[in-house]
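Complex shown without one protein chain; remaining protein chains in place.
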Amino acid sequence: MNQTRRQVMQIGAGAAALGVAASAGLMPSIAQAADAPGWNAQLFEAKSFADVAKIWGGTPTESTDVSIIGPDIAENGAVVPVGVKSNAAGTTALGIVVEKNPTSLVAQFNMTDVSIPNVATRIKMAQTSNVYAVAKVGDKLLFSKKEIKVTLGGCGG
Amino acid sequence: MAYPMRMRANIEGDAVVVRVLMTHPEETGLLKDKEGKIIPAHFIQTVTCKNNDKTVLTCDWGTAISKNPFLEFRFKGGKSGDKVTVSWIDNKGDTSTADTTVS
Amino acid sequence: MKKRFIGIAISAAATTSFYALTLGVGLTPTVAHADSYIDMLNQMGGNPAEFNVSAGEKLFKEKRGPNHKSLETCDFGLGPGVLKGAYAQLPRYFADTGKVQDVESRLVTCMETIQGFSKEQIEKDVLKDPFAKNGGNATDIVNLAAYVAHQSDGMPMEVPQNTPQEKLSFENGKKFFWYRAGPYNFSCATCHAENDKQIKISKLPNLSTPDGEKAWVAATWPAYPDSQGVVRTLEWRMNDCMRQQRIAEPKYLSQVVIDLETYMGVMAKGHKILTPSFKR
Partner (left out) sequence: MKRIALFSAMALSIGLMGCASNGGGMASAGEDGSTYMTKSFKEVIATSFQAKGSAGLDRLVQTEAQHECSKYDYLGKPLPKDIAARIEKDHYSKVVYPADGQYFGDWKAGLKIAEDGKGMTWNDKPGTPNGGNCINCHQMIPNNPSQGNLGPSLIGYGKTRGNSEQIVKYTWARIYDSTSFNACSQMPPLGASHALTQQQMKDIMALLFDPNSPVNK
């Protein structure tokens, strides 16, 4: 990306994000450079599932239509395989939320009319935590959760 | 800085399954280096996935995606020979794009 | 790199996926250990070390050194230029050097004989600092090894025991496996001689017998250990085990490491190679 576009973005989305972060009294540590267009810094600064849900604008309801897979125990919190899936018709987005990470939202996947709401990735976990798979379905937020224990393996030496 | 990607797109049933491996340091901005200096945050923020010219999925990512990110996603309506393109933008404005043919 | 982007199991059936495998098999371990974590990563695929395989291939085919030649004519035991299946039979005895050699040792031989690098140059560029820092970029020799090893991916391990030298290498490897030393009294066997053992949460392979639990681990290297953040070879694994054994450092490509690799390779006989794989 060339410098011009970078600068444009800096005074666009980036600056807006900085304002939000500053007004919330947060260190704008991840919003100081040029944020990518459409990237919602406020969402990624949220410190709990409840705060993330508030920004998404819905009350989370546990649902068997949404599923999450991941290991019961991760030997390394830096690399944890996680898959999330929704069987609910009209799912417009999927989210992965780690309650006890410094910031809770890990990823949001925005569906189109041809997307299948079924994605997998590798995430970082700071400590043992509930991990939420969240599906936006209309104005509803459906979720399921799984506790993934993070514990260091090996000799520790 | 070069950020190579590896991708595969396969038809599985009525879906195209795409698996993408990216290279990126995915620094959280919370870690310190050996000298005790904060390593600045450096991470992918948005990912756009297209089949031919149609967007099939977009992603917004925070700092908790693992180093060298992996993404598996699926979409309907793809066919053998279609071109799947994945591109990302990180918080420093760096980008990378890769494509593959559905098989 | 040719085929496997995703793990072992997935490539077997086109309709299977990360989900089908993991949800289908069920992921509730009865014993508290973390094997399912590694299994899931391997099933999911997308190993970052695939980039190292690509980097290794590029280096392998590049004309380098005073002779301006690639390594494409290097003989890994199955004839010059034959890579498929060669790693499955390493370490092995090479008549031209009169030594049992592992993949990295053989790469060094070819860098000398084919590419014309001097011993001094190799000492400086390869042997002095073969292991990348945690989270760093892998060295050339490790990228090359990852590439050569990957050409045997999916094939069974068949480390040969045909020559007296190969048999001696196995026997001395076995001896060292049981060799207690250092202030902590540790041998390899302290941790790796019984089934169902773990250090903290990590399952330990039993390498005292071919029937031991996970005695086939040699077939899973080179690998990408999450705790390392960079691709590693079996040479590195031996080095880091000896560090934790609290003994002195084995030199890179030293006899003791090659003998242990021979021993472990024989323990893994017949086991399908998965490289690069994930590790803790």
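We call the chains A, B and C, going by the order they appear; numbering starts again at 1 in every chain.
By definition in this document, a residue touches a chain if its C-beta (ideal position, glycine included) is under 8 Å from a C-beta of that chain, and two chains touch if they have at least 3 such contacts.
These numbers come from a predicted model, not from an experiment.
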item: Omitted chain - touching chains that are shown; value: A, C
item: Chain not shown: contacting residue from C:L59, C:L78, C:M155 or C:L168; value: C:L168
item: Touching the absent chain when the full complex is considered, from C:T113, C:T139, C:S227 or C:Q244; value: C:Q244
item: Residues of chain A (touch criterion as defined above) contacting the omitted chain; value: 73, 149, 151-157
item: For chain C, the residues touching the chain missing from this view; value: 32, 168, 171-172, 174-187, 189-191, 193-194, 196-201, 204, 208-209, 243-244, 246-251, 254-257, 259
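In this text, only the chains that are shown with their structure count from here on.
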item: Chain contact graph, described as a line, ring, star, complete graph or other shape; value: complete
item: Comparison of B-C and A-C by number of C-beta pairs in contact, larger one; value: A-C
item: Where chain A and chain C are represented by their mean Cα positions, the distance between them in whole Å; value: 36
item: Sequence positions of chain A contacting 2 or more other chains; value: 78-80, 83, 118, 120, 122
item: Shared interface positions of chain C, touching two or more other chains; value: 18, 44, 46, 229
item: Complex contacts: residues of chain B adjacent to chain A; value: 15, 26, 28-30, 41, 43, 45-46, 51, 54-67, 69-78, 89-95
item: Contacting residues of chain A [partner chain C, same complex]; value: 67, 69-76, 78-81, 83, 85, 118, 120, 122, 151-157
item: Chain A - residues contacting chain B, complex; value: 1, 5-6, 9, 29-30, 33-40, 43-44, 78-80, 83, 98, 101-103, 105-112, 114-116, 118-125
